[in-house]
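See below for the structure under consideration.
Taken from a larger complex, these chains appear in their original positions, while the remainder are omitted.
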Amino acid sequence: MDNQPLRHETGLRVRYAETDKMGVVYYANYYIWMEVARSEFVRELGVEYKHLEDNEGLLLAVIESNCRYLRPAHYDQEIAITTSLGELTHRIVEFVYQISSADTAQILAKGSTKHMWLNRQWKPARLPDPYLDRLRQAAGQTKK
Amino acid sequence: MDNQPLRHETGLRVRYAETDKMGVVYYANYYIWMEVARSEFVRELGVEYKHLEDNEGLLLAVIESNCRYLRPAHYDQEIAITTSLGELTHRIVEFVYQISSADTAQILAKGSTKHMWLNRQWKPARLPDPYLDRLRQAAGQTKK
């Protein structure tokens, strides 16, 4: 109940640079939006990713990404991205995204990205407990 | 036997622009490489995508994409992308990619993209038979 999973909403507006000659947003750019959304999400949790990278020496390396494109997105359109947490362990973080038109709430795309923590030597690392706990709470995955 | 599935190999070199502050290639850029690879692949089949778009009024819209990242790619590294065809109907084309280090042949990433043909009104369209046949032959999927 108090474990309601957090969903973070990010807003952005389609840039001209993000369109292609088909007149709509180029498919790879949805992954850039996902990154913007998860950065904001993590920041909202009180964990600045920049801090983890600079101070804890932890890198969050993408190991998997996917996207299903339902409707095209257009230049200047306002986009809303809802981000939530999926799989969550000391080693793995999964983010799940829903990308919609901010005006009509129509879903434009759905995707997810899976990440692994690495240390500065690019070896698999464990996210320290306090950080994981904060993520778990955010995900509504804390147990009684 | 004469239906050996075609595999197209594309070479490219990692651009500085494609790296990020983690020092390796940014995850969305693999999708740009996949697009370069499938363009070359389609061109090699004797079908210039530009021609389909300009003359047949057909657009190939991405409906799904995914990538698994196995090892990082670095600036200036020579990359080899092997592209082959997966699912193939009048309406759907799937491309499957293997992205490797050109030097060591180590696999860096694997992915696929699924596409739907659209007409100029952005309605689902059918790829005309001659084109489909050429793709099917390429895929080694012709029956005799």
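General remarks:
A and B are the chain letters, set down in written order, and residue numbers restart from 1 in every chain.
Rule of thumb we're sticking to: contacts are C-beta pairs under 8 Å (C-beta built on N, C-alpha and C of every residue); 3 or more make two chains touch, one makes a residue touch a chain.
This is a predicted model, so every value here is computed, not measured.
Sequence-identical chains make up the whole complex; the displayed set comprises 2, and the total in this structure is 4 copies.
The criterion applied here is as follows: only the chains that are shown with their structure count from here on.
When the CA atoms of subunit A are superposed on those of subunit B, the rotation angle is 180 degrees to the nearest 5. Of all residues in subunit B, only 22, 27-29, 31-32, 35, 59, 61-69, 72, 113, 122 touch subunit A in the complex they form.
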